[in-house]
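Mind having a look at this structure? Questions to follow.
Every protein chain but one is kept in place in this view of the complex.
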Amino acid sequence: MRSAVMTSDRERAAFEAGIKLGALYHQWVGTPVSHASAASVEMAIEKAVILQPCVEEVSVRLNRDLMIPNRFGYSELSGPMLDVEIVTRIGFAYCRAQLATSDGYPLMRVVECHEISPVSDH
Amino acid sequence: MRSAVMTSDRERAAFEAGIKLGALYHQWVGTPVSHASAASVEMAIEKAVILQPCVEEVSVRLNRDLMIPNRFGYSELSGPMLDVEIVTRIGFAYCRAQLATSDGYPLMRVVECHEISPVSDH
Amino acid sequence: MRSAVMTSDRERAAFEAGIKLGALYHQWVGTPVSHASAASVEMAIEKAVILQPCVEEVSVRLNRDLMIPNRFGYSELSGPMLDVEIVTRIGFAYCRAQLATSDGYPLMRVVECHEISPVSDH
Partner (left out) sequence: MRSAVMTSDRERAAFEAGIKLGALYHQWVGTPVSHASAASVEMAIEKAVILQPCVEEVSVRLNRDLMIPNRFGYSELSGPMLDVEIVTRIGFAYCRAQLATSDGYPLMRVVECHEISPVSDH
């Protein structure tokens, strides 16, 4: 089949990791947040991400140091606050990816893709 | 001053209630949700809304009956799932407003605005 | 009927103005934007807002001076970039409201509410 060779499981796992990080970023940036509510936001994001197909693991940490209260005493969740690591899987291929701040700018990157050998059946 | 008479505290309380409901709707609709994660999403929304200025009270309930799993086993939070009541305050004026489903369509409405008399100072 | 007296058309017009500004803010903040695309974003926001019930007029201007390119040559639409004026109407009552930046912080406020007299029918 042509379609079978036009992309690999590793590439599709990387694609899925990108979808989840891109969606998460635009879903949650702008949410009002404070030191007191940060843990509940982290948990809600994790629970929303883990529901989605191909997600094996996700961890979300919000950088409290960047939660500088505005004149009303709260902050809005911003990209640089997000520290996320996700593992996605297609078949026997895994992708580990991150959203983390580099030089003050939130960057998403693939940490590694790898494929394990299926157990031999003889 | 003209500006003092161009709007009332009751109107401003209603305006603030509208801001919070409009923001909440567009912030959260689309979030992956399931029966298992619904409570954490309700709590995260409440904690985000209560942080904002002029908010006295907020309650958020998600209608689990509408969480019909897609082929991947989860739903996306949709407007009709949201049942929200909020009380905002400006000075001595309060506004109680709702986001609730009517005929299958999510509607926002003012329940009541009222202004209490300040305690006499003599 | 009690419910008829629990809120006024002016209050409801203010509530609708709040809904539209709150929704607009959370819908559009985060969108990639540049000097080249700013006009198309302004037009898309105006066309989306004017579709909604109770909206009589809306104007959206994005402050290009705040569109400082990131390392990839674009910006994300942020609250302080937004300069919005909206007029909502319920019956014969109107509310004019703004989203504008004050001291670097995006603020929403009611400019004025007023009610015109219906034409006498005798």
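Should a chain be cited, it is by its letter among A, B and C, assigned in written order, with residues numbered from 1 in that chain.
Note that contacts are C-beta pairs under 8 Å (C-beta built on N, C-alpha and C of every residue); 3 or more make two chains touch, one makes a residue touch a chain.
Just so it is clear, the model here is predicted, and its values are computed rather than measured.
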| item | value |
| --- | --- |
| Residue in contact with the excluded chain [from C:Ala17, C:Val49 or C:Ala97] | C:Val49 |
| On subunit C, residues whose C-beta touches the chain left out of the figure | 27, 30-34, 36-37, 40-41, 43-44, 47-49, 51-53, 72-74 |
| On subunit B, residues whose C-beta touches the chain left out of the figure | 25-26, 29-30, 70-71, 76, 79, 105 |
| For subunit A, residues in touch with the removed chain | 6-8, 10-12, 14-27, 95, 97, 108-114 |
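Here is the rule we go by: only the chains that are shown with their structure count from here on.
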| item | value |
| --- | --- |
| Inter-centroid spacing, subunit C versus subunit A (mean Cα positions, whole Å) | 32 |
| Centroid spacing, where centroids are CA-atom means, of subunit B and subunit C in whole angstrom | 18 |
| Interface hub residues of subunit C, defined as touching at least two other chains | 25-26 |
